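The other protein chains are all here in position, but one chain of the complex has been omitted.
Moving on, here comes chain A:
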Amino acid sequence: MIEIKNLCKSFEERPVLKDISTKFEKGKTNLIIGQSGSGKTVLLKSIVGLLEIDEGEILYNGEDVAHFSNKERKSLRQDIGMVFQGGALFDSLTVEENVRFPLDMFSKQTEKEKLDRVNFCLERVDIKGANELYPAEISGGMRKRVAIARAIVLNPKYLFCDEPNSGLDPMTSILIDNLINQITRDLDITTIINTHDMNSVMEIGDNILFISHGEKWWEGNKNEILYTSNEKLNDFVFASPLYREMRTLKKQELKDEQS
């Protein structure tokens, strides 16, 4: 579990995150949603330690990372897998080498064991026969899946995804969502996803944090979001008539299920 307490972050006197506190639970898909520029990526990068925070605490399993020694911090990093918005695959390495990279750097496995693990992870994300291809030779959806394979190759305890659906067609988006959700359940890890994809919100949002202009505005799950009276959240999530109509249908569906 990851907990953040009163987190504040600013860039050159400009506050980007204001007093955010929340908990991201283990075995659940936690979503951070908000408009572009609301501070989602800054929040995610602060939690993983890519950005230094100004105030507050970030606790991994109850331990504040600010008090970690360099060795502990390095060890924590190896428990973290991250999928970046563009995939962030290494251009000069093949798909196989990309996924094997963390194993080469941190594991003491034999070459055969490493290859088996790489192939297992690539199969897990449904990629076959692309081992020798370079990132430039594969599609955007495949790049994201390779990035997920690389993120899980060391069996992380925490998985972070920064807008994993951006730039993907709806069908591939659903595939990626389901894949991340399934991995979260199977590995029983803490997953945090930054997104503004409403399909992800309605499908895999076990715990949703809505932030706007760097402030926490709402927290709940995918069912609670249907009944929220928070105006800002409603304007954001149900911005289009199609989503408003879907909400009505979904509410009816839940009502029918209950009765």
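To be clear about the criterion, contacts are C-beta pairs under 8 Å (C-beta built on N, C-alpha and C of every residue); 3 or more make two chains touch, one makes a residue touch a chain; residues count from 1.
The rule is simple: contacts and distances are computed from a predicted model.
Engineer: Quick one: find the hidden chain's UniProt protein name among "ABC transporter permease", "Protein arginine kinase activator", "NADH-quinone oxidoreductase subunit J" or "Beta-ketoacyl-[acyl-carrier-protein] synthase III".
Structural biologist: Answer from the UniProt record of the missing subunit chain: "ABC transporter permease".
Engineer: Where the complex has a chain not shown, which of A:I2, A:L31 or A:I80 is the residue touching it?
Structural biologist: Answering carefully, the residue with contact to the hidden chain is A:I80.
Engineer: Could you tell which one of A:A88, A:L115, A:I174 or A:L187 touches the chain left off the display?
Structural biologist: Only one listed residue reaches the unshown chain, and that is A:A88.
Engineer: For review purposes, identify every residue of chain A that touches the missing chain, sorted by number.
Structural biologist: 45, 48, 50, 74-75, 77-78, 80, 82, 84-86, 88-91, 101-102, 104-106, 160
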